[in-house]
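Right, I'll just put the structure down here and ask away after.
Note that this complex is displayed minus one protein chain, with the remaining chains in position.
Letters A, B and C mark the chains as written, and numbering starts fresh at 1 in each.
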């Protein structure tokens, strides 16, 4: 498994761990990282000018094609994390570079998330979203 | 991203989608697949003779190192899924082959999940778990 | 806080605790009980002949008005629970009697859940659902 080597970020979001996200091992459960990353993507989209809410209203649905995650350092009760995001286009897909750090810079998790675009129920080349986010691609 | 090509299964679990797992797009949210896969691993471990509860009692904690998921077909309201699992050892890690299907055989998601072992707070070579699951490796 | 005294059940569902539902205290997190109860209601509806999926397709949305829960005994790693359900009509609301037990009969949680009905975005008297579930009211 190889993540995209070039990890340039264009957005970051501070996330406070919620204690119910901690599991029986005393650490943030592995699935919650995908929640954090989705929330980061959606906050980015809203700030970049086209919110997920607006996408839904226009029947444009981003759908995950793949996710590759490396877990490097656990998050636990009371932690704060910094979620950083980069974005690129790869054919009809958008690839999000999504890395999470502790505030001191310790890497927590790294992921590549590939997203396809459904419009009116059909897979598209993603041109509508590429146009909306052209300043970031 | 390349998943392990050889996808032999030794365990399967039927999972009924819970409607709260569906998100605003009308499909099971991407993070929930990691929940399904964790639940499948733990049900397998319990059946194989060493439950996660017993591991915790003995301070043996499996922790995820990486997850690679491909999303192939969405699950939606009322669906039933079949979650299949294979397992192999790769150095100090256990790699779980975890694929989800519709009952008619349509592939829904495929993943490789790598797990390390912490015992008393230290990373180990996984020999305790390998011994416990030797009939399946 | 008084729950409905008469707790007659017409449906029951066995639920295996999923280990990711356990929180840092080592017990099923309080919010997860509402997940179990929603899943029980929806499984009941499907069995009774009108699934939640079908309701959504007909733009009939049950929405919670209130929930009263008593937590009596914790669920933990590997537990199995039995989720029992009763149902009555109270004015325009449906009240679900929802109690959870251990298999040995130990009460785990008890709740009254009140649900209103939205059809095409408007609150209704619930007659469509009452007709669908008339054999159970």
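Throughout what follows, contacts are C-beta pairs under 8 Å (C-beta built on N, C-alpha and C of every residue); 3 or more make two chains touch, one makes a residue touch a chain.
No experiment lies behind these values; they were computed from the predicted model shown.
Taking every chain of the complex into account, the chain not shown here touches A, B, C. When the whole complex is considered, the residue among C:56, C:102 or C:132 that touches the unshown chain is C:56.
Residues 16, 18-20, 35, 38-39, 42-43, 46, 51-53, 56, 76-78 are the ones on chain A that touch the missing chain. Those residues of chain B that touch the chain absent from the view are 19-20, 22-24, 26, 29, 31, 77. Although one chain is not displayed, its contacts with chain C can still be listed: residues 1-2, 24-25, 27, 29-32, 34-35, 38, 52, 56, 61, 63-71, 74, 112.
Basically, only the chains that are shown with their structure count from here on.
Each of the following residues of chain B touches two or more other chains: 35, 38, 52, 56.
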